[in-house]
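The following block contains the structure, expressed as structure tokens.
The complex appears here without one of its protein chains, the remainder shown in place.
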Amino acid sequence: MLDVENVKSWMTKFNEQIQAHHDYLSELDTPIGDGDHGNNMARGMNAVMEAIADKDFTDVPAIFKTIAMSLISKVGGASGPLYGTAFMEMAKVGDGEVSALLPAALAGIKKRGKAETGEKTMVDVWAPIAEKTDFTADDVDKAVEATKDMIATKGRASYVGERSVGHIDPGAMSSGYLLKALLEVEE
Amino acid sequence: MLDVENVKSWMTKFNEQIQAHHDYLSELDTPIGDGDHGNNMARGMNAVMEAIADKDFTDVPAIFKTIAMSLISKVGGASGPLYGTAFMEMAKVGDGEVSALLPAALAGIKKRGKAETGEKTMVDVWAPIAEKTDFTADDVDKAVEATKDMIATKGRASYVGERSVGHIDPGAMSSGYLLKALLEVEE
Amino acid sequence: MKKIINDPKNVVDEMVQGLVRSYPEYLERIPETGVVYRHDLKNIQGQVGIVSGGGSGHEPTHAGFVGDGMLSAAVCGEVFTSPTPDQIFEAIKKVDSGAGVFLVIKNYSGDVMNFEMAQDMAEMEDIKVKSIVVDDDIAVENSTYTQGRRGVAGTIFMHKVLGAAAAKGANLDELEQLAQKVLPNIKTIAVALSGATVPEVGKPGFTLGEDEIEYGVGIHGEPGYRREKLQPSKALVEELVGKLNQEFKFEKGDQVAVLVNGMGATPLMEQYIFMNDVLNKLADLGLEVKFTKVGSLMTSLEMAGISLTLFKVSDEIVENLNYATDTIAW
Partner (left out) sequence: MKKIINDPKNVVDEMVQGLVRSYPEYLERIPETGVVYRHDLKNIQGQVGIVSGGGSGHEPTHAGFVGDGMLSAAVCGEVFTSPTPDQIFEAIKKVDSGAGVFLVIKNYSGDVMNFEMAQDMAEMEDIKVKSIVVDDDIAVENSTYTQGRRGVAGTIFMHKVLGAAAAKGANLDELEQLAQKVLPNIKTIAVALSGATVPEVGKPGFTLGEDEIEYGVGIHGEPGYRREKLQPSKALVEELVGKLNQEFKFEKGDQVAVLVNGMGATPLMEQYIFMNDVLNKLADLGLEVKFTKVGSLMTSLEMAGISLTLFKVSDEIVENLNYATDTIAW
């Protein structure tokens, strides 16, 4: 069960990963996308950190809502609405119960992106993890890695069709950072 | 005293030089001009050769006039009006007397270009040669070479001012070809 | 990266400032946003507002088409990144004068999602909103299971046709019908001679050899379908018109509008030469060219290359294409 402080430290750890892998995420986005995923996420997470720093939140839904709004209004691109929707749906859960949060986020992402598993998007990381009662960093890494062999049919990567094979999906990678950051908070 | 055949073979030899040194003339025009002198002269001389080939001219002024018109209407840039005017003025001489032709051409060029000697233009080749009763290939080469040390004050080369020093003037070089071609015909 | 900019993080903000300050007679900006709107909005009270937008880096698109007879507002996102829903929503509120707002969206998942969210926000405030998703780039395989095709230069024809219709007084439903009618008739394909560098990224999305070209690239550095040695303009035209004809399956006498679009670094001289070859080829196919436009209108930063848009038109549509327009860039 996450509390407000847990969520803050989740975001802090996620932000560290995003800033540290800023260039790497953009590089992943170059051969099969438009090379901006690192920039988009770094800009968004800067806004999130600013919005939640030194601020008191009454409950978990309140901080999730602030995170969602920051992402929606600062990221743009595909990842902005997707991550924004994920946090908005988590806010609707009403508390910090992880086993309910992740499926809610997944459902939001799938609906917003009109995407299913196997389409080489962040859904392919969220889906296997959200379905598990317990997950490990290794599970996350495997799910991220598995996007490498997929043919993209959603997002910009779909434009290169079969040539998307062999490249990890950037949104899958950033989702992996998010989920592993959550693990660290839960421990 | 040149006759129509002499003029034809003068133009043939000049054209050979121009086509052979097409790239070189443009290269000379690159550091101190706009890199087109070879193209301009090659285009013009192609037109001249076409205009005088297989055509009978009643007299020397007639063929000079045709040459002038071809150059004026095909070369453009600075060299078109200058060479065109030179041949037009030579046509006005009335016969093929070289000692009268060259001064007439020189006067035309100076008037058209509003240029004097020492300004690093083709005038610096025409002037010393036209003033001589007899000239040699060596005289021509020296005059061409002498433009290297001059500071340009007319034509595009004037824009680079003192940095024009060290480069032979392209129009001086092409004028050198013309005057040396004349020598070969006179021999 | 060699660009005339200051901080790469601020390019869009500084660009929008420069744009609005250069053309105050056309544009105003909603403060603190990337939204620019018609200076003379009061003149189109009662008309449906038309809003488009997307990532920046395609200038003069979209802001250059804001004005009489075209767009009511444009939303400038970060470079090659869809604008956010809150900004699109601001644009919608600004231009709605009761008749509703029509959105022209290019088919990228980001754009579609952000515009959809903005549409939801607007509807919650009882603003009527309809939209069209333009997907004219035939370089990409089409399928109902995938994202589908990208929206590229043909979007400008959509702006023009809808802008004229709105100016003539079409209502929201009529605009939607018109948009859906013309959508399948607008198709585009591109060829690149070089890639483009997003300022914040600092290196090009792709690089091509000294004598290499790539067919079928997108407007955000998305790779195309084939690389080969540089070809003469006539050969490029064969390839691109050939691909378009496979899609359209033209018949003799079909009427078309043609847009030859420079991708950013390609000079007009080359665009006109290319257009000359295109017109020769279309004449060979027996098509009737009713409208032509040449220029760097839907660019991809400093990418070199060209895109060719063909638009199968009726006389009515040609009238809209020729309808009086007053914008910075049309």
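Here the chain labels run A, B and C in written order, and each chain numbers its own residues starting at 1.
We adopt the following convention: contacts are C-beta pairs under 8 Å (C-beta built on N, C-alpha and C of every residue); 3 or more make two chains touch, one makes a residue touch a chain.
Small disclaimer: the values here were computed from a predicted structure and weren't measured.
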Chains still shown that are in contact with the chain withheld from the display: B, C
Residue among C:L41, C:L279 or C:V318 touching the omitted chain: C:L279
Contact residue for the chain not shown (choose from C:M117, C:L193, C:L244 or C:L287): C:L193
Contact partner of the left-out chain, one of C:S131, C:T155, C:N185 or C:T266: C:T266
Touching the absent chain when the full complex is considered, from C:E210, C:E251, C:D284 or C:D315: C:E210
Touch residues of chain B, complete complex, unshown partner: 26, 30-31, 33-36, 39-40, 43, 72-82, 84, 112-113, 153-156, 158-161, 163
Touching residues (missing chain, whole complex) on chain C: 2-7, 11, 14-19, 21-23, 56-57, 59-60, 64, 193-194, 210-211, 213, 230, 232-234, 236, 260, 264-277, 279, 292-294, 296, 299, 301-302, 304, 306
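Here is the rule we go by: only the chains that are shown with their structure count from here on.
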Distance between the centres, which are taken as Cα means, of chain C and chain B, whole angstrom: 53
CA centroid of chain A to CA centroid of chain C, Å: 30
